[in-house]
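Here's the structure we're looking at; comments come further down.
Every protein chain except one is present and positioned as in the full complex.
Coming up: chain A.
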Amino acid sequence: MRQRSLVILTSVLTTGALTLTACGSRDNNSNKSGDKSNITVTIGVDAPLTGANSATGLGIQYGSQIAVDDANKNHTVPGVTFKLKAMDDKALPATGQQNATALVADSSVIGVVGPLNSGVATQMQQVFDTANMVEISPSNTSPELSQGKDWQTKKVRPYKSYFRTATTDVLQGGFAADYAYNGLKKKKAFVVDDKQTYGAGLSKIFTEQFTKLGGKVAGTDHVSTGDRDFSTLVTKIKNSGADLLYYGGQYDESEVLTKQLKDAGANIPLFGGDGMFSPTYIKTAGKASEGDLVTSIGVPVDTLPAAKDFVATYKAKKYPGDYGTYGSYSYDATTAIIKAVGQVVKDGKLPSDARAQVVEAVQKNSFDGISGKIAFDDFGDTTNKQLTVYQVKNGEWKSVHSGNFEPKS
């Protein structure tokens, strides 16, 4: 019987051991510049660069890269050369926290762009705030990050060094519910989320607004990240009589979910948030994605006149990843840090409390970015409230409705 217990013991041990393997290699890319200037300032980028969410994560890295290259080329800050330090958080909160610690420890880093995931941000904010280092996320949408845990009743900004160029889920979830009820005329939604900070928050806000408008929730369920078999869930959705599936989460699960949903003969659209807004979603789900919808922050990047050069550069350099989702927000977040550095630098030198001064400068700054006007309110949230609904038409995301959303209370 000794060997039998070995079987049990090893099964338990390996569960633990193999879980650890999810955190592995890390690519550190930095950019060298031949420009002769007095000082070099590093801007950190943290996003998932491999594995889950990496398509949009790479869009953040290279959006930031282009901003740094542009600043160096145009000598935006005379005497200062900017350099990028990209860290891969693999969409794991613990890895994000390690990266944050590493970035803080690197004395050449003045500020950080990222992360992609709200759940990762919750673990990084404190680290940056203690070090007085500015953190601007191009994509975090969870309201808690800037308005505190009780944001629905009493808004309190938890970290003064945290900013974002993305609109929050309060607007996004509400905007989606509004469009689902009034635009699509859907009355019965089945709501699924992935139990993560972003997904669960988004679907909760959607549900509240949707029921407030008069819609009904046919059922709710939760999936685990990494799940691939949704057949049971799909059967439940199909039998609930729902005419819409709202999904709070990332494309990694929803692209498989929508495929299984349509294959099972349930012809209802899947509606999600910006975490799903990626060509990868369409590529993997194939025809099943036709008619599916997402909301995303801002207006389509390809229609922005100011972003034309950005898109052209991104394509010309053949950078990997999707620039469409957060690339322009990442560019603007990076530019906000660069501009702040420009205000802080005195006589070609950084003051000793440069990091803290950059935080203040970012808060006060206001400029025209490529995604629109960039300014931050008292909570560090962007003042830009534009949102867009995109729908898959003939295998491509097409914008169907843009607008501003103000939550009614």
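Rule of thumb we're sticking to: contacts are C-beta pairs under 8 Å (C-beta built on N, C-alpha and C of every residue); 3 or more make two chains touch, one makes a residue touch a chain; residues count from 1.
To be clear about the criterion, contacts and distances are computed from a predicted model.
Novice: Write down which listed name, "Act minimal PKS chain-length factor (CLF/KS beta)", "Cytochrome-c oxidase", "Cell wall polymerase" or "Branched-chain amino acid ABC transporter permease", is the UniProt protein name of the chain that is not shown.
Specialist: "Branched-chain amino acid ABC transporter permease"
Novice: Given the contact definition stated above, which residue among A:72, A:280, A:357 or A:384 touches the chain not shown here?
Specialist: Going through A:72, A:280, A:357 or A:384 one by one, A:280 is the residue touching the chain not shown.
Novice: Consider the whole complex, including the chain that is not shown, and state which of A:184, A:264, A:356 or A:375 touches that chain.
Specialist: The missing chain is touched by A:264.
Novice: Based on the whole complex, identify which of A:126, A:235, A:343 or A:399 touches the chain you can't see.
Specialist: A:235
Novice: Among A:183, A:226, A:348 or A:403, exactly one should touch the missing chain; which is it?
Specialist: In the complete complex, the chain left out is touched by residue A:226.
Novice: Just the residue numbers, please: which parts of chain A touch the chain that's not shown?
Specialist: 1, 3-4, 6-8, 10-11, 14-15, 17-18, 21-22, 24-25, 50-52, 54-55, 192, 195, 221-224, 226-233, 235-236, 239, 252, 255-256, 259-260, 263-265, 280, 283-286
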